[in-house]
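Starting off with a structure, shown below.
The complex is shown incomplete by one protein chain, all other protein chains being positioned as in the whole.
Take a look at subunit A:
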Amino acid sequence: MTSEYADVLDMFRLLDGLAEDSEAHAEQRERIISRCLPLADHIAHRFNGRGEARDDLVQVARVGLLNAVNRFDVSTGSDFESFAVPTIMGEVRRHFRDNSWSVKVPRRLKELHLRLGSTSAELAQRLGRAPNASELADELDMTREEIVEGLIAGSSYNTLSIEGGGGGDEDAPVIADSLGDVDAALEQIEDRETLRPVLASLPERERTVLLLRFFDSQTQTQIAERIGVSQMHVSRLLAKSLARLRDQLE
């Protein structure tokens, strides 16, 4: 099994020798990623049939692969596969944890909900803002009532697992740049001294999403695009972290 990706180590050694912002570096990184895509797809396939859309799983597994490629240190002498598999699995598991259906929802509605997710992402790309129900209805050849039904089905998504998790072990999303002036925004808030430590205790991804929405005035659609998840996912992360904050600030 390990031999299957043995050549990847040489590719990493080559990558190591290239200047980090050079075009050659970017190209070599691309090559490694394409070479290892089957690994991500294989893991996605293993989780198939558990109620998540296949495309989403593949996408999430590939995000895991990107993280693994970014973090792998070839000089440690370990092989890439045994480093990448847990990283990719972690990303997929987190996706399940954030997205599991906590209530029985008819299959038709689940599928509609998933379709709405991908269609609204496409429309958001095209329109430069989140679509409304009429636009979704046009695109999917449905009525607004059906759209509402599908979106409401989404509210039973993950409602019970808000208390779950809670560990601060979430990996940082790939966002290194500034989050706007959080401190200046915090000045407006009277209970900021209590708020600071509570914010700091949130898992990285939830905190990032929260700061972008409430202290950097980004829309959910913009945040979704920035961190590479769906708008619905951003909405769930916000709901979850706000609930946590409410409990802890009380």
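Definition applied: a residue touches a chain if its C-beta (ideal position, glycine included) is under 8 Å from a C-beta of that chain, and two chains touch if they have at least 3 such contacts; residues count from 1.
The criterion applied here is as follows: contacts and distances are computed from a predicted model.
The UniProt record for the undisplayed chain lists the protein name "Anti-sigma factor", from the options "Peptide/nickel transport system ATP-binding protein", "biotin carboxylase", "Anti-sigma factor" or "PadR family transcriptional regulator PadR". One of A:Gln28, A:Asn67 or A:Ser120 touches the chain omitted from the figure, and that residue is A:Ser120. Within the full complex, the residue among A:Glu23, A:Asp141 or A:Glu190 touching the omitted chain is A:Glu190. In the full complex, subunit A touches the omitted chain through residues 120, 129-134, 136, 144-145, 147-148, 151-152, 155-156, 159, 188-192, 195, 213-214, 217, 219-221, 231-232, 235, 238-239, 242-243, 245-246, 249-250.
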